[in-house]
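To keep things clear, I will list the structure first and then write my remarks on it.
The block that comes next holds chain A.
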Amino acid sequence: MLRVEGIHKSFEDFKAVSGSDLTVEAGQLVAVIGPNGAGKTTLFNLITGQLKADRGEIIFNDEDISKLPPYEICRKGIARSFQIANIFPRLTVFRNVQVSVLSQQRKSVKFFRPARMLAVKETREILENVGLAEKADAIAGSLAHGDQRTLEIAIALGNKPELLVLDEPTAGMSPEETGATMELIRRLADSQGLTILFCEHDMEVVFNVAQSIMVMHQGISIIQGGPDEVRNSARVQECYLGGA
Partner candidate 1 sequence: MRVLSKDFFNLRSLGPIIALLVVLVILPSIIPRFYIYILAVIFMTALLAMSLNMVVGHGGLFQFHHGAFYGVGAYTAALMLTKTSLPMWLGFVAGPFMAAFVGLLIGMFCVRLTKLYFGMLQISLGSLVWAIAFRWYSFTGGDDGIHGIPLPSLISSTKGAYYFGLILLILCVTVIYLIFKSPFGATLQAIRDNPERCEAIGINVRRHQLIAIVIATFFAGVAGVLFVVVEGSVFPDLLFWVFSLELFIMCLLGGWFTFAGPILGAAIMISLRTFVGIYTEYWTLILGIILILLIFFLPEGVWGYLLEKFGFQRKKLLEKEPDP
Partner candidate 2 sequence: MIKREKMTRKFSILGLVLLGCLLTVSLILLPGSAQARNIKVGVIDCYSGPAAVYGIDALNGFKLALSEINKKGVLGKKIEWTKRDTKFKVDLALNMAKELVMREDVDVIVGTINSGAAMAVSEAIAKKEKVPFITWISKSERITGEKGHRYVFSAGENTAMAGKAGGVALSKKPYVKYWIAGDDYEYGHAIANAAWRNLKAKKPDVKLIGESWWKPGEPDLTPYITAILAAKPDAVIFCTGGRSMTNIMKAVKATGMAKKIPIWIHTATDHAVLKPLGAGAPEGVMGTMDYHFYYPDIKANRDFVKKFRAAYGQAPGFPAFHGYITAYFIAEAYKKAGSVDKEKFVDALEGMKIASPVGEIEMRVCDHQVVLPMYLGVTKKAVGKNFVMSTDIVTLTGDQVMPTCDEIKKARGK
């Protein structure tokens, strides 16, 4: 479904990503792991178009998307969440998700229909799915951190993506919250048949959930394979587990 080949990105003198490969098959739950500064977030930003690659290819459903702006990529079927809570703080929780659903239904540039009558059913469904239905009328900026992260995922779900890209969905969460979030992710993958690509630095979490794991180190992808394969890889032990 998604294939990243030999992608490079540098900021001035700093090589953030220098030759990374990644493959995501439909229906898979794929994790990218690596220490801080390994280039995970940069890689994700390249995939979803926030950053433009210096060279390399990003093929999604047999189409090169590496030159497209983020909103085009989203319309191709890739939705994402961000590492820091990236929501619409002054809007209600309901509206946060609704805006995304409206965008997916290509109704963003409608003028003379009241927004509150549109996309209501879909939005409610998503909110119930992620467990935020009770807080639908709260102002998003006033939510607790964990809820904001969940809302992030809900916004991404509003796009009805084929591929959901989650950038450290559990960053800054307590262990309980982390557990709940990972549970949510697994449930989404199972129940809706979503393909999910996420990154994480908590090893335990990843090995329990992911079907395929890619390991990054200093901007380079070292290996991609099943949990066992990765766990037993000497190179991974050397530059990641050993170092950590």
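The set was built so that all candidates are chains of the complex that A comes from, given by their letters.
As a convention for this text, a contact is a pair of C-beta atoms (placed from the backbone, for glycine too) under 8 Å apart; a residue touches a chain by one contact, two chains touch by 3 or more; residues count from 1.
Quick caveat, the model's predicted, so the values are computed rather than measured.
This complex places chain A in touch with one candidate out of 1 or 2, and it is 1. Chain contact summary for the complex, chain A toward candidate 1: residues 48-50, 69-71, 74-75, 79-80, 82, 84-91, 95-96, 98-100, 102-104, 107-118, 138-139, 141-142, 155-156, 158-159.
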